[in-house]
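Every protein chain of the complex appears in place save one, which is left out.
For chain A:
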Amino acid sequence: MESLETEAVPEQVLVLIVRDQPGTLFQISAVFSNRGISMSSIHLHEESIPCNGKPCTRLVIRFFGEDSRKKIILRLLSRLDCVLESGDSG
């Protein structure tokens, strides 16, 4: 019988500085859900970061996926108006 065992998919961590406004989390989560990726955790820092006088916050998202997925997800997130900075943890 053909084996269905595969290599473990690595966990990816993204760190975003986002606008603290209605709809931000919805737009970001859509980038993941539209591509069939499930976020394993979302951590929203309670302390607000001022960015050009507007309230912003730091968002840490973890998900399981290949490095190439992380690369494209980061590029897609960086095109959203609500995402001011995007990067990975390493």
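Just so it is clear, a residue touches a chain if its C-beta (ideal position, glycine included) is under 8 Å from a C-beta of that chain, and two chains touch if they have at least 3 such contacts; residues count from 1.
What we mean here is this: contacts and distances are computed from a predicted model.
Novice: Since a chain is absent, check the UniProt entry for it and pick the matching name: "L-serine deaminase", "Malate dehydrogenase", "GDYXXLXY domain-containing protein" or "NitT/TauT family transport system permease protein".
Specialist: Options "L-serine deaminase", "Malate dehydrogenase", "GDYXXLXY domain-containing protein" or "NitT/TauT family transport system permease protein" narrow down to "Malate dehydrogenase" for the missing chain.
Novice: Out of A:V13, A:M39 or A:L76, which touches the unshown chain?
Specialist: Of all options in A:V13, A:M39 or A:L76, contact with the hidden chain holds for A:L76.
Novice: In the full complex, which bits of chain A touch the chain not displayed? Write them out.
Specialist: 26-27, 30, 33-34, 68-69, 71-72, 75-76, 79-81
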